[in-house]
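A single protein chain has been removed from this complex, and every other one stays in its place.
Entry: chain A
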């Protein structure tokens, strides 16, 4: 990943993360197929809702005939981390027009957010509309197509896990968190390591008493507060 912020550079930088999308997208398509969702519903979920983990939850709730209100609330809770990420990312685009801000915002994901945070470490804290849009649009199309291919192949491949593709997403986050750790000069290595350890501990204890998505939020928010305190002490 270099310092260039062109559309082309965006396409180039997002390619490694595409593997994660293909693996999980295929998995989602297969799950949707076995949950008796039609191709049209799979396409609707992927291109209109466009929210990886929430799509799995929506699928299982549809299968269980849960009420619409419950599905909406679950989707909001699973995606509430988006509010934190978008607020964080939006600071880099304040100079852009409102339309461009909304365009970027409507396609942000965990992965393109993490990628952008890695990128700005290489560009002295700058991001561009062209670069971010390229990353967003490639991710969006690859996700949608992968889920549809997964739904079509659903009847043929019964065990995609055999080939290890389900680990692609985890591996991608490991890579992104490592690159973030070594390249964020603003916070520094020791402070970040302390914050990571704190987040892991909070998450570990919280998942016993609350849902994974709540635990993720609690660990994230308390981790940020912990980091702020530690920074003051230095």
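Quick note on the criterion: contacts are C-beta pairs under 8 Å (C-beta built on N, C-alpha and C of every residue); 3 or more make two chains touch, one makes a residue touch a chain; residues count from 1.
Going forward, contacts and distances are computed from a predicted model.
**Student:** Could you tell me which of "Heme exporter protein C", "Paraquat-inducible protein A", "Branched-chain amino acid ABC transporter" or "ATP-binding cassette domain-containing protein" is the UniProt name of the chain missing from the displayed complex?
**Tutor:** Spelling it out: the chain absent from the display is recorded in UniProt as "Branched-chain amino acid ABC transporter".
**Student:** By the contact definition given up top, give the residues of chain A that touch the hidden chain.
**Tutor:** 1, 15-17, 19-20, 23, 37-41, 44-45, 48-51, 54, 58, 62, 68, 71-72, 75-76, 79-91, 93-94, 98, 101-102, 104-108, 110, 113-114, 117, 161-182, 184, 186-187, 192, 195-196, 199-200, 203-205, 207-209, 212, 215-216, 219-220, 223-225, 227-228, 231
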